[in-house]
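Note that one protein chain is taken out, while the other chains of the complex remain in position.
On to chain A.
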Amino acid sequence: MSVLTKQAPGAAATLAAPGGKPGRGRPKRKNQRSGYLFLLPWFLGMLFTIIPFFASLYLAFTDYNLFTEPNFVGLANFQVMFEDPRLLQSLKVTFIYTFVSVPISLAVALLIAIVLNRGLQGLAIYRSVYYLPSLLGGSVAIVMLWRYIFGNDGIVNSALGLLGIQGPAWVTDPEFALSTLIVLNVWTFGSPMVIFLAGLRQVPAMYYEAASIDGASRWRQFRSITLPLISPIIFFNLIMQLIGSFQTFTQGYVMSGGTGGPADSTLFYNLYLYQKGFTEFEMGYASAMAWLLLMIIAIFTAINFIASKFWVFYDN
């Protein structure tokens, strides 16, 4: 490796000759000190991530209320958790929300992306209209709006009334409150849709041409060409949506005025964590909860990665 070095006053500047590094065509500046200098803010940020990461692991095994010293209690927090009915309820709410809304929104996103990809005019306009809600779905204004849309005399019930159906009390009935938030989450299908669209555009048109010459039906083409080729994108969207919806907070908080009600039916996991940590100041318990969620997310991600070997198709 031929490297031409030139000492500049103050800083060491190194010039790698073109093609100097075998294998990778792109020579880079070899410069230790300035590399670390550029990363200085990031190093600080990592400290600010790694230290809290392990601190919260420690706190998970303590009883801590922010005002007195943490008191080591071993596994007590985790034992309490499995007998805490509200914690189990919050897990149930979060799981239902995730496993209903994520598949629906991914299916809608894929369907619309496929229709949009058929070379229609006005693609950009449709894409923007469908994408806009995903920028707003997490805002307080929209969740508040949802409360009123699904309110007793809101537009959903008025519309049902026109059809002669007496709508339920969506927001105040524990049986229906969560479903309004599932609808809200499906409403934001635009961001996975845009990712699907980008993926669909990578599928070479000649595959479809060849398939239609061979007489393959639309459905057959979808199953044998589109699905395998975009399966990595489906996988990516699935993971990101799962991780995101396990962490839902604002929707539950605003919808219920911070309580998770009615009857804990919108008590999302992170909302309960917030209540424990920052209204009851059981910081040790809240840390233990955070770690349980981390483990749950890690397990689901791992399961997905293992399962992906059987259904995700990698071209290279």
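Assume contacts are C-beta pairs under 8 Å (C-beta built on N, C-alpha and C of every residue); 3 or more make two chains touch, one makes a residue touch a chain; residues count from 1.
Here is the rule we go by: contacts and distances are computed from a predicted model.
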| item | value |
| --- | --- |
| Name under which UniProt lists the unshown chain, selected from "ABC-type branched-subunit amino acid transport system ATPase component", "Sarcosine oxidase, delta subunit family", "Sugar ABC transporter permease" or "Imelysin" | "Sugar ABC transporter permease" |
| Contact with the hidden chain (one of A:Ile96, A:Leu136 or A:Ala263) | A:Leu136 |
| Residue, one of A:Val73, A:Leu87, A:Ile112 or A:Leu267, that touches the chain absent here | A:Ile112 |
| Which of A:Gly45, A:Pro103 or A:Pro174 contacts the chain that the document leaves out | A:Gly45 |
| For chain A, residues in touch with the removed chain | 8, 10-11, 13, 15-16, 18, 26-32, 34-42, 44-46, 48-49, 51-53, 55-56, 59, 66, 112, 115-120, 122-123, 126-136, 138-142, 144-146, 148-149, 151, 153-155, 158-159, 162, 187, 191, 194-195, 197-205, 208-209, 212, 232-233, 235-237, 239-240, 243-244, 246-247, 249-250, 253-254, 257, 270, 273-274, 277-278, 283, 286-287, 290-291, 293-294, 297, 301, 305, 314 |
